[in-house]
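Note that one protein chain is taken out, while the other chains of the complex remain in position.
Here is chain A:
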Amino acid sequence: MTDTPLVSVRDLHIGAVTDSGRNVEIIRGVDFDIAPGEMLALIGESGSGKTTIALSLMGHTRRGCDIKGGTIRVGQHDITGMSERKRARLRGSDVSYVPQSAAAAFNPSKRIMDQVVEAARIHDMMPLEKARERARSLFRALALPDPDTIGDRYPHQVSGGQLQRLSAAMALIGDPELVIFDEPTTALDVTTQIEVLRAFKRVMKDGGMAGVYVSHDLAVVAQIADRIVVLKNGEIQEQGTTEQILKAPKHPYTKELLAAFDPVPHEPVAQVEPEKETPILEVRNLCAGYGPMKDGEPLAKVMRDVNFELYRGRNLGVIGESGSGKSTLARAVAGILPAYRGEVLLDGKVLDPSLGKRSKQELRRAQIVFQLADTALNPAHSVGAIIARPLKFYKGLRGEACEKRVIELLNMVHLPPALRHRLPSELSGGQKQRVNLARALAAEPELILCDEITSALDTVVAAAILDLLKELQQELGLSYMFISHDLSTVEAICDDVLVMYKGEVVEALPAARMSDEATHAYSRLLVSSVPQLDTGWLAGLEQDPELLAAFSDR
């Protein structure tokens, strides 16, 4: 390692023009260096400017953004002073990029191999056959299956985890000095994430390349970064070695980020005496699926034979990876996707499988809150109108009484009443999720089905939503069915956990005993895959390779 840093950024200012034509500064005077071979993490919540900074290292700003001042130097090149043509010569050869969503970053109409070797072709680095040979050796190094033939496929023919590793191969083909990773594992399941992180770490170390790792997840960053830069609102709050940031944070914001990781033990609200009580929700042999029906069964059976009981005032967590059938379970219970077999009982009474045939009262008592508040809230309606709809539908409230209730509901989810005149697009992610929740509460339900409601939120915001859920439970005596892929979220709020895998419940046990007493092989794998705030966790993690092979056929 030499003393001159590979990258140095000085007093970087980036401005943006908003849709309404206002100029705002989104990066306000950022300085940092990266030594050759070093991995630097940029950490912060959404809107902190971490991706903007990472992209500016390649001389690229998204539409509407502009570098207003400061200098960026990479190797011998002054990025800020260069023409676009010269910058293009650096991209893919000296500096390369691993995108957040590889699924979106691969061109759907071109074969994977053509896209992986494209950078080498553009910069005329090596003959085509040699580039392909190098790509195949990268596929091998990244532990991809069928390294010799996977390049002949189209992007939609491989899994998300594989695509993410393929995108790393795409970045490494030109043997760059600096690789930018833009939240490369955020879209992956925890069990897949480990594989991908390991593969990244290995090839970066072998190649001696420097890297920038953009993420909001401190635990992931702890495994891969040498140094961490903590960002908020386009300013650096704190920077230091990974050890120092994790063990001895100085800035209050860093401390807040770390605090969001501390497990908050969940205190059960209600004690159950199963002999005396009827469960608020009971599910018996529930099966659901998609596609054309044949002999009373759908073509794709996504979920089979699910059984559970949920008692009043208690919370049930449903956990599993994408495609495990957990969201299907919520949709089948709600009746959005009618189950083809089995029963759903609300307070001891059997519900019709289909939403349309349930009575208004049955509908009112069980509400569902969806993952993406962005798409669940009508962008053309004001917050007030959105919350007033269930009030009119279930309660027949009109005029002043309705308005009064809307304000009460907004207070309940800790939003200012004036917000009712705004449109969803004018709210932040956390505020939108609160509105989404207020709409469910408007029906005065006894049961709320929460489908990944914190997954799209930043750690700190998600923790606040969980606190709100607990508080509402205390006040209103609600029960939650909480669907998530994140074990720590489920542990923070649930009394019992169902672990789902490939459409079946593989294990059911109390949440408090999940980490220590889970017995099913997949549950164990899931528990052991949750990243810990410990720099040595990934290196020290030993997972049974056969187990991994059995459960991660991706």
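By our rule, contacts are C-beta pairs under 8 Å (C-beta built on N, C-alpha and C of every residue); 3 or more make two chains touch, one makes a residue touch a chain; residues count from 1.
In this section, contacts and distances are computed from a predicted model.
Enquirer: UniProt name of the unshown chain, from "ABC transporter permease", "sulfate adenylyltransferase", "Two-component system response regulator TctD" or "Fe-S cluster assembly ATP-binding protein"?
Expert: Choosing among "ABC transporter permease", "sulfate adenylyltransferase", "Two-component system response regulator TctD" or "Fe-S cluster assembly ATP-binding protein", the correct UniProt name is "ABC transporter permease".
Enquirer: Check the options A:101, A:488 or A:515 and report the residue that touches the missing chain.
Expert: A:101
Enquirer: Specify the residue from the set A:26, A:53 or A:119 that touches the hidden chain.
Expert: A:119
Enquirer: From the list A:65, A:113, A:170 or A:511, which touches the chain that is not on show?
Expert: A:170
Enquirer: Thinking of the whole complex, not just what is shown, which of A:110, A:250 or A:398 touches the missing chain?
Expert: Once the missing chain is taken into account, the touching residue is A:110.
Enquirer: If I consider the whole complex, including the chain that's not displayed, which of A:88, A:126, A:508 or A:541 touches that chain?
Expert: A:88
Enquirer: Name every residue on chain A in touch with the hidden partner chain.
Expert: 55, 58, 60, 62-63, 88-93, 96-97, 99, 101, 104-110, 118-119, 122-123, 154, 156-157, 170
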